[in-house]
Every structure is written in structure tokens, then in C-alpha cells.
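Below you will find the structure I want to go over with you.
Omission of a single protein chain aside, the complex is shown with its protein chains in their original locations.
Chain IDs A and B follow the sequence of writing; residue 1 opens each chain.
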Amino acid sequence: MALLTRLAEGDRPALDFTLDGKPAIGLLGDTLLTAVLTCSEHLRGSDFSAEPRAGFCLMGACQDCWVRLGDGRRVRACSTLLEAGQQVIREPGRQL
Amino acid sequence: MKPVAIIGAGPAGIRAAQTLVAHGVYPILLDEAARGGGQIYRQQPANFKRSPAKLYGFEAHKASALHQTFDALREQLDYRPDTLVWNAEAGLLDTLHEGRVARVEYASVIVATGATDRILPAPGWTLPGVYSLGAAQIALKFQGCAIGERVVFAGSGPLLYLVAYQYARAGAKVLAVLDSSPLSAQARALPGLLAQPATLAKGLYYRAWLTSHGIAVHQGASLSRIDGERRVQSLKWRNAKGEQALDCDAVAFAHGLRSETQLADLLGCEFSWSHLNRAWLPQRDPAGRSSVPGVYLAGDGAGIMGADAAEIAGERAALALLEDLGYLVDPQRCAQLEQSLERIGRFRQGLERAFVLPTDWAAHAADDLMICRCEEVSAGEIRQVVGEGHWEINRVKAHCRVGMGRCQGRMCGAAAAEIIASESGRPVGEIGRMRAQAPVKPLPFGLEIEP
């Protein structure tokens, strides 16, 4: 299930990526947040209760959309554009 | 000679850059975003095709004008997109760009850091599907997406009706608009709002459009809670008639905007309490001079006045900077700009009256309401620390971690202040100001240094 709904700009080239190791498809010009949340429902687990989080401010302020990439980098999903072949890994968080 | 730097490429930063360039200065323009425009006139990715009219509505001509101005300036300034200013000290800015840190020395700096939503949380606000009003707008404007299929908009402020309208126009299903301001407040505010009749008219237009398209608009309505299993499934809201439930899969809410003041703080600017903004703001004179020589403030980052005012303030601050460096500037233009700012300021007072912050919010916040989403600190935990005798916000932060997480209090700071004030029986302006700490946003280990 998706969280976000595409309303416009659907006519863009598709980009393959993987989400937690499984194949997924986004569009050229998607942020990681858009790509992940148009095919699933969360971005990370919270640090102290492992509850699902899906970002909040979309402008780089709330810091609640960090994801890990295959190369080990960690990036803010709302302000990072999707690239073909990217491996996006969602961190499960932790229950304190 | 050290360069002039501008932080932020929104309406204020771009107009400041334009003014400096027009006087023969070659400024450095540092911006966190990939493309200029700020949040309000944020540009969609280059391969998107929607027209400015689709993206910015009534403001399309302003947005296009700003973008065109910026495009024309590109060769005449040192523009550094995707660049975070993570720290500032006298004469020096620290930047982060693609994992590399660098230092920018400056002779003068214009701080135009903009604003984010002001959040007064409701239970369930961390569920996937709950976003700030600004976020809902960015999802649509920047990505062509809605935050869900059945969306409720809540809170107060001019953005509330605007974003609901934009969503409905774009084909999203808007279930309801829950405006926490009572109608009476908006009637009382009319005299102030009439200072900007065009803006007032737009606000009324959005609301009228929504109701005429069958979208429920409730005034004096507040969000009681958002419920769902791993994502939003329903919410409860209440007004004078009682509590009601609504099934939905997304909620956007905020209560106006709050200024991004961290860099002004790190630069050593004096702050004072603003009753109008209900926030601590860096002091500035009508021209935009801060208390620190060589540091100028423009736009929403120094107090919420909106995009039009930001453009004017950006130009005015640049003129002040030029004047202070010994350039000849047109005094008439300066006076004109300051008059315009004053006029918008009066309107702004009206807006604040129309969209009052629900000051009883803190009293109604349940103990288990999560205030700080980074550190997961509840209202009850904050109250407990206040109960132990602490009332100064930095001391409360030290004791219960509210505002101590990744976002540095951006999301919870306003709400935490309300809780502390309410619980300690002090006015919210007298519990101190949460101090900024570098890095203003997270900074990675193992970074490289620009040679």
C-alpha cells in the first residue's frame, strides 16, 4: 500500500531501485521520500519505540526521514533525488 | 577583500543578491536546496512540466519573476546550491556540500533562512500520513503528489485554506478543513487585514471556493486526536457542539509559521521577545541590520511576514549592507521599501488576530501527548521537570531531552515552550529561549575537508 498518491507529472521515465532489498520502481525527479512512500507506508522506525515514521515537514527540518543507501551513506529522503539502481534501506529503529 | 555572503535563496535572498549585483558586488549565495526559490516559490524538478499557474496559482507571476531574476543573475554571483551552512562564527561560515566541509569567510552576511511550520501537536501526530501544512504543499508543488487519498486539513493560518484549495484543485479528495480560529476572531481582525485587501480577498476566495465545492469548513474546530494502526485511519475533532469522528488516511496541520533563527543565534545576534510571533526573534532595525555589525536579517527567518515582505526586506537589507560598506544607495528607494514593510506589518498584525494561536492548547494537552518526536518526550515528562522547580527552557531541555534530538527543537520548541509556561505559571516570553547549537542540522562523521 502507498501512503502518497500521485496526482500529476506521471509521465516521467521509470527508475528501478531496491527497497530493503526488494525491487521497486520510482520516477525520474522523485525524491527518495516520494519513491518509497508511493509504494509503501513508512521510511524508518523511531529511535526509542520502533514506531513507523514517514517524514513530517518535507523541507529538511524535522529530520524524521533519514534512510540508508547501499553505499553506507545516510541521507534525508525528502531532499535527496532518486537515482536508478539505488539501494534504499529503511532502518527499523529500536524499542528502548 | 572578503566577500559578501547571503544565506538562503528564497524571496529575500534572491532580491538581496539582485540588489548587491546591481551595485557591482559579487556575492556568495549559499542555499540548502538544489534550485532557488525558497519554500514558497520552490521549483519542481527540471523534468516536471506543470505551468507556474498550476504550481503557484495567484502567485504565479511573482514566482516566475523571482525565478527569472535568479536565472539572470547566475553568472554574476557565486551560487552554491545543495549547501548547508551548519555553523557560523564571527566572520566565518561553515558549509557542508556533498559530504565535504568548507569555510566561507565573509565581510558581511545577509541571513535569509526562512521559516517552517509552527506545530502544536495532537495525539497521533507521528503516524505515517500526518504531515505539516507546508509538507502537504511541498508534496504537491514539488512532487505532484498528495499526502493521501482522503485528506483533512487542520490548524490555523493562511496556509490552511490555501493548501486545502490547492489539493482540491489538483484533484485530491479533501474531506474537511478544521480551522481552530473562531469566526469571531476573524471578524475582529478585519481592520488589520484590510491593509492588504488583495491578500485578504485571496484568503476569502479560497474558503468560498472550498465551501462552494462541497468541502466542509469548520471554524473553532480543533483536532482531538489522530488514530490508526501504523498509519492514519481516522481522526477526532471537536468544536462547541462536541466531538466528532472522521475516517481519513492523511492529515496536514500547523498553526502558522516559525522563523529559522539558529544561524542568527550562532552569529551572536541579540534576540527579543515578539508578542506578535509569540517567539524570540533576532532584533533588526527597519532596514534589516541586526545587533551585530556586518550581519543583516531579511525575510521570514527574522519574523514571519510572508513572501512579499521577504522580497522587499531582502532588497532593503542589501541596501543597508551596501550603505554600511560606503556605497551610494538611493535613499528614496530605502524609504519606500521601509514604508511597504510597515504596511505589510500592519496586515500581519491582523492575520495574527484572525488566526490566533490557541493559547489554551497547553492546558488541554494530555500528559501522554508526545511533544518531541525526535526524543519521544511527552507533555507529562516536561511537566514533571517543571514540577521539580525548573522553568528555564534550556534547563528543562537538559533534564528531559525535549528539543535535544536531530531536529534541535524545530518541531517541538514552540509546543514545549507553551507547556513549560502553562505549567510554571509564567508568561511564555519569560521562560528563556532555546539556544542554538551547531551543527544546525546533522553533520556526518568521516567528512572530507575542502582544500
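In this text, a residue touches a chain if its C-beta (ideal position, glycine included) is under 8 Å from a C-beta of that chain, and two chains touch if they have at least 3 such contacts.
By definition in this document, contacts and distances are computed from a predicted model.
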Given "Na+/H+ antiporter subunit D", "FAD-binding oxidoreductase", "Glutathione transport system permease protein GsiC" or "3-isopropylmalate dehydratase small subunit", the protein name in the UniProt record of the chain not shown would be "FAD-binding oxidoreductase"
Which residue, B:Asn87, B:Ser222 or B:Ser424, contacts the hidden chain when the whole complex is considered? B:Asn87
Options B:Arg35, B:His97, B:Lys236 or B:His399, residue touching the unrepresented chain: B:His399
Of the residues in chain B, which ones touch the absent chain? 87, 89, 92, 94, 101, 103, 268, 388-389, 392, 394-395, 398-399, 404-406, 408, 437-439, 442-447, 449
Note that chain A touches the absent chain at residues 47-48, 66, 68, 72-74, 94, 96
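FYI, only the chains that are shown with their structure count from here on.
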Centre to centre, by mean C-alpha position, how many angstrom separate chain A and chain B? 24
Along chain B, where are the residues that touch chain A in the complex? 32-34, 39, 44-50, 54, 99, 116-117, 126-132, 134-135, 138-140, 142-149, 170-172, 230-231, 250, 260, 373-376, 405-407, 410-411, 441-442, 444
Which residues of chain A touch chain B in their complex? 3-12, 28-31, 34, 37-38, 41-42, 46-49, 51-64, 66, 73-74, 79, 81
